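A single protein chain has been omitted from the complex, and every remaining protein chain is retained in its original position.
Up next, chain A:
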Amino acid sequence: MMEVVVLGGGVIGLTTALQLLRDPRIPSHLQVKVLAKSFEATCSHAAGAWWIPDPSSPASRFAQASESGARYVRWAKETWKEMQDVEHCRMVPGVRLYLPSALQHGELCLEGPNSLQALVQKFQRLDLAGASGAWPGAPVEVVKGFRGLEPPKSGISFETQFTKMDAYLAHLRGELNRSGRCQLLEREVSSLEEVTAAYSNAVAIVNCCGLTAGTLAKDPTMFAARGQTVLVDAPEQTSDQRPVYVLPQGDGTVAVGGCCLPEPRSPDASASRRVPGREGGWQCPELDQQLAEEILRDAQAWCPALRGRPVLRQSVGWRPFRDPAARVERDPEHPKVIHNYGHGDVGVILSWGSAKEVAEILLAMTQSKL
């Protein structure tokens, strides 16, 4: 028997565990244990999970023609392939993104190999020169970030998908359970040494626990960015003209978002908004009610059908950002540890691609050298 321990119960941890079990190159006597503080309240549960690299992200590596940008695009394409036939991922046609002048010269790369165009379907440019009135269907977040600018002269339209996260995560857990070779264990981990000692039989330990992963790896380049969504009861909102951050979930509710607010790295500076976890780590934060009201108000401005609808649930998560990019590699100091964290706001989009990278690393750890 060969055992691998995966730390983290969010989309990265579960996908990694499933990839290792499904990978045809890995022997079928592999057993996987997934350890997580919780499988029900992860950062992934709060995600709107909507398939574009976020134009206002503090570290959008898609945007740049860099090695990590190219790597992200490769992972995203692999993930897209894997998620095509999953029922909790739905295509959203006719998504429109409008470009204030600041964005046009900003970091979101629209065309070319490492760009938005490469990651969505039916990409086309829109000419808005003759359009009048408000910005119809502008993404809430872009409006917030660029409020007060001139209305945009151009835009783009494309088809993309989004994922209903609670259902998708439950689906992943179901697949793991059905494999008969995986155990999901609710267990908090405080150090890599502790896990290495407790699971000395394991051939590898994969660190996929988001912000906590950074704490375990003592990685100073990790930082958190608040993501918050509001779930609104709006049964008639089935086809949406403004799908950006107003995402019909297919069950009579819509997820309304969002934000991506980087937190200061110093624990003191953000004491009022963030609860520091054990040993300087991060903990799931409290909801920001004022922010929730703003999010809802902005969404209602663009989507009047949401006015007066009851709020069913609010979610908040800390997106685990890493400067400059996600870390998927072996730990030079802990030979059995493979890191897979720091995916920022694109965890779902990168999930299968980076899980495959982990599988490659695991194979390399046991492979023969030329």
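Methods note: a contact is a pair of C-beta atoms (placed from the backbone, for glycine too) under 8 Å apart; a residue touches a chain by one contact, two chains touch by 3 or more; residues count from 1.
Methods note: contacts and distances are computed from a predicted model.
Taken from the listed names "Nicotinamide-nucleotide adenylyltransferase", "Peroxin-5", "LYR motif-containing protein 5" or "Ubiquitin-fold modifier-conjugating enzyme 1", the protein name that UniProt assigns to the chain not shown is "Peroxin-5".
Contact with the undisplayed chain is limited, among A:164, A:226, A:319 or A:336, to A:336. Considering A:233, A:323 or A:360, the position touching the chain not shown turns out to be A:360 (whole complex). One of A:86, A:203, A:261 or A:301 touches the chain omitted from the figure, and that residue is A:203. On the side of chain A, touch with the chain left out of the figure occurs at residues 1, 65-67, 69-70, 74, 113-114, 200-201, 203, 335-336, 360-361, 364-370.
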